[in-house]
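First the structure, then my questions, so here it is.
A protein chain is absent from this complex, but the other protein chains hold their places.
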Amino acid sequence: MPRLLSTALLMRRDPRLLKLPPYLSLLCIVVGVAWLLMLPLDDYSRRTYISENALLPGQVHTYFGGSDQNVFRAYRHEVDALKDKSNTEINDELENIFRGIGLKVGRQNYTYHSAGNTYSGENVYAILQAPRGDATEAIVLVAAWKNVKDEFNRNGLALALALTRYFRRWSLWSKDIILVIPPDSRMGTQAWVDAYHDAHDASRVASLPIKSGALQGAIAVDYPQDGRFESVHVVYDGVNGQLPNLDLINSVVNIASGQMGMGSSLQQMWRHSDKYDDRLKTMLRGMLNQGLGHAAGPHSCFIPYHVDAITLQPVGQGWHDEMGLGRLVEGTFRSLNNLLEHLHQSFFFYLLMHKERFVSIGTYLPSAMLIAANFTIMAIFLWIKSGHVEINSPSKETKSKPATTETSKAVEEKRGAAAERDLLLPLSLVAGCQFLGALPLFIFNHTPSNLLAPIFAIFSLINLTLPPLFSHLLQARRAQDKPITLQHYNLSKSFSLLLLGMFLSSLATLNFSLAFLVGLLATPLSFTRPWPGNAIAQYAYIALLNLVSPTTVIAAGAAAWARYGQGEMGVVQAVTEVLEEAAFGWDVWGMYTPLVIWCVWWPAWLVGSVVVLGQPGTAIKGDTKKKVL
Amino acid sequence: MRSFLSYIIPLFLLSCQVFASDYYEQLNLKPLPHSALLASFDFRSNTSLSQFEAQNFRYFPRSLGQILQHVGTRELHLRFSLGRWDAASWGARPWDGTKEGGTGVELWAWLEADTDEEADHKWLTLTNALSGLFCASLNFIDGTRTTRPVMSFISEGDHPNSTLANMHLLHGILPREVVCTENLTPFLKLLPCKGKAGISSLLDGHKLFDASWQSMAIDIRPVCPSDQECVLEIEQTIDMVLDIERSKRPRDNPIPRPPPGHDLKCNSSKPYHAGDTCFPADSIEGQEWALDQVFGKTMKGTCPLTDPDVPPVCIQAPDSRDVYTSAGVTELKTPSGLSRCYKVPSDSEFSLVLPRMSHEGENAKTNADEMVEPETPLLYAERSFTGHGQERGGVQSILTNPSPDTEVEFIYMETLPWFMRIYLHTLKTRIEGISGFNEDVVKEIYYRPALDRARGTQLELRMRIPPASTVFLTYDFEKSILRYTEYPPDANRGFDVAASVITILPSTAPNAPPARRKTSNLRTTSLLLSLPTPDFSMPYNVIIFTSTAVAVAFGGLYNILVRRFVAADEGPAVAGGLKGKIIAGVSKLAAMFKGAKGKVE
């Protein structure tokens, strides 16, 4: 192996090759993006298929309906009667109904604090013990009192109650069925599932009084709209961009379209012509949701615990009634009930671009990896360049001549000195910036929500002034003894890009979309260099960098959301809500998107800007070297 | 016909007077809340030890008897169980839980052997023979699943002191075994009447294994009454909790389709009650049921071999509950007024009908009139895993003593598979519901750590829980990863962990009620342990990759070690051919870089 490597690595010293890397990394970026855009084409995406044979979706008759509709209506009356009651009263009533059906009931209190607000509530849940079963496995049915948009989920609740009562009549369940009714969709399920796995902070979240076996899957029903519906919208994004097993989505889609004859849609693409643009749009929306990594529905909190979960939302005006959705859930539960093993066959890493088309990790990962690779390439290139930086320094002839005449010993020593890299300053600069990243992270996670917007504004201003400040400080500090050489800048950039590439490539395996988006926005960083003479270029590039700085991107995103998102709101309010959501995710869901932005992206951006503003003292390199000697 | 009768009757009389006391059977019915019905069948027959030694089996099943003699089994207990007993609503367990096992198959026996090795060998023979006899994979009870309980199991039989010295108790359990019809058939074959007559004629696989909870037990123990000679007693019991609504469904149409709207039992008191809106009320009103409905067949007379003095069928219902029986049946009520028994003519079919009792209108009945309130058990036990992920986890057992005034002392026994590495130093107990209680609830610990691939963990705790309090018992464990050949075909389902056995010790208090004077048992549910799994599809790839890595490292290093250095231009001329070209190219490039480097000076 060393032999091969020596062949490969000796080439790196070829001066002609030394010109190549910038173009190479540019190529990486272009190919990476192009790769992503190619994915929706038929040749690169695949049709979905069920790989877990035990699921047998749509192979069973579903009997929910008939007189169960009368029961459903009755339950809906009960639910309506509770609409304006307090959380506790609601749970008391629900508990009565559950006990009437003959279930084991438990309740759980929780309180969360985030961005100065306090969120609290009480979950109620009921366990339908599988007849002949042994509390080893369980399936979860979630019907939140309010959905993510704070709409009253009245039909969903009534349906869940009617279904549970219907399920109790069957003797074929091999797994317990747990019906969870959290008061809201954002933290109730989180508290519940945390406590179920004893990963909860006992001071904020109460433990569960009764438990069942290992959770095998979870379906959340979100049915606020009245009347009949046309198709069901399958929400599958989990916290931190984790996804449920593809088999689960496939079976639901399969049952819905194959057995019930109802349409199904993804990522709010109500009308999906299975063409390139729609596929691309679906994929990009999916990537955006994944990259943000927030909880898209009550199901999201299950996924980090390796419990595959989705939310079903009836949408549109059609001829399917509540019983239809009930049969869909019944069919899905029968499929999950068939499972012998935990879902593991199919994909966990995929991008869906149509309910029946997807790309798997092997196909899409290269695009993110290429983006990450471009940083690494630049890092290696700069390292090598800094290795014999003096070649391109003007004073090289004056140096090389005596060298040839001197004795080997002297050459030896000089050489040692010339190959010397002054690592201290670059390392401390990069490390300092990295640690500095903890500051905004802390600030934005501990500011009360009403102050978020002003603090953000202040921070953005500081962010503008930081790079000039830093580079000025550097110049000042090093002016007297050693000026800052080009090598210092190259090395700092090299290290920061190395770190960036490393973080992004690790992140790409955890949350592909986030890595891709951050990588894309950070691409200008790989082409930063000091322009000692050329002030225009310098300021142009600084302007560009400021356009893609984290703060600008956040503000722009918030503005876009305010403009096109649901509900009318001003940009300020939008910024507040975005930051609030981020803090909430950080505190409640353990969402690490803020960490990535402030501790991975921002430091790299900072170093990049400092490099651009750098004024390397090339004129006095001569005595620099004498000093080093 | 006449001749037939004249032939059969004397025989019957004969059998009655001679062996009457040697066999009897009884069915106990007990309605439970939520329209459940507990039916416990009890068949007991015994044979004198001398007869047994002489291989002279009468009611004692020969197939079993010979096995016992062959391996020198002094006492044997075999359990087939399915489902879980819902103590919260059904109360205390039948037979104080002494006749039930953990989910799956459980077996423990006292073997007579001089050494442990001999005992193990005999145990192996026993399990293999029994697995053949009962169509259960008992032969999978190997060394890793066998334990020798120290405190938990107490011998029920009377053993002469001579044998007591070298009797070995061995215990094994198969949580994964699914009990089904193929286990019932051999079970019935052991009965004198073979399920043809008497209460055993009610037993039907479909109903039995559709029950919410069922447990089949075989106990064989020597009993020495004070005055006469010792007898070997075999007792077979079947306990099942039937969901009346479910078991009333006809076999040809078992699917619980929604009933027609007008059949729904609605709560008409609701304001919105209407033809198309119905708040279900069936859970409030009890079910009406008949014996032949719930069991799917009628009881064909009595077993002619049974003791005529013992009424074959009893039902625990208050006298206020009206019960209709078929003609010719004599009813015997107990003075307590809470249960009654029926003597059945030997040849007539027997049936039993309990009509629904209306809870409305005049002479409305309450639940108290309808069924006997189930008494609260001595202890509630619940066990579950904590934590997630496939690296490590914890076990939490919640033990509750419901009684307001008396404390309960018991032995908690865990038998865990070896690949569940428990850390005993993390064993903690936390007590709730009682304040200022500072003594340790764990009185005594017996612990035998697991040995990889050799034996499982055995943990026995003697605990005492003060009245009206709950104890949380927790400990951590580590999930070890196995060789890929050691995983079952459905590796990602996980591994079943056997139920923990709780033996409640008889109270020593002088004024203790009779219920507390005898030992009673309790078992938690079993658990599903998911282990980390390797990729089963690529042993070859892994072997190849790793070997390559090793070879590359080794070759690279020795390549450097054994060759000697020469300058690029020295040494033998570069050979022609591809290799030569490559080397030439390498040295050319090298020269360039060195040139570049040379300029530096």
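Order of writing sets the chain letters: A and B. Residues in each chain are counted from 1.
Here, a residue touches a chain if its C-beta (ideal position, glycine included) is under 8 Å from a C-beta of that chain, and two chains touch if they have at least 3 such contacts.
Heads up, the rule we're going with is that contacts and distances are computed from a predicted model.
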item: The complex's invisible chain, by UniProt name, from "U6 snRNA-associated Sm-like protein LSm1", "Interferon 1FA", "Uu.00g027290.m01.CDS01" or "GPI transamidase subunit PIG-U"; value: "Uu.00g027290.m01.CDS01"
item: Contacts of the hidden chain among displayed chains; value: A, B
item: Among B:G389, B:P488 or B:P506, the residue in touch with the chain that has been omitted; value: B:G389
item: Touching residue (missing chain; options B:I173, B:C278, B:A381 or B:L482); value: B:L482
item: Contact with the hidden chain (one of A:Y63, A:W383 or A:F459); value: A:W383
item: Interface residues of subunit B (partner: the chain not displayed); value: 388-392, 418, 421, 423-425, 445, 447, 449-453, 478, 480-485, 532-535, 538-539, 542-543, 545-546, 549-550, 552-554, 556-568, 571-572, 583, 587, 590-591, 594, 597-598
item: Interface residues of subunit A (partner: the chain not displayed); value: 1-2, 5-6, 9, 242-243, 304, 306, 342, 344, 348-349, 376, 379-380, 383-384, 408-409, 411-412, 415-416, 419, 498, 502-503, 505-506, 509-510
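Keep in mind that, in the parts below, only the chains that are shown with their structure count from here on.
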item: Geometric centre distance via CA averages, subunit B-subunit A, whole Å; value: 45
item: In the complex, subunit A residues that touch subunit B; value: 1-3, 6-7, 10-11, 13-15, 63-71, 73-75, 77-78, 100-102, 104, 129, 131-137, 165-166, 169-171, 197-199, 210-214, 305-306, 340-342, 344, 388, 390-391, 396, 399-400, 403-404, 406, 411, 414-415, 418-419
item: Of subunit B, residues touching subunit A in the complex; value: 34, 82-84, 86, 88, 103, 209-213, 243, 245-246, 255-261, 263-264, 266, 270, 272-273, 276-280, 283-284, 382, 384-389, 394, 396, 490-494, 496, 525-528, 530, 552-553, 555-556, 559-560, 582, 585-586, 589-590, 592-593, 596-601
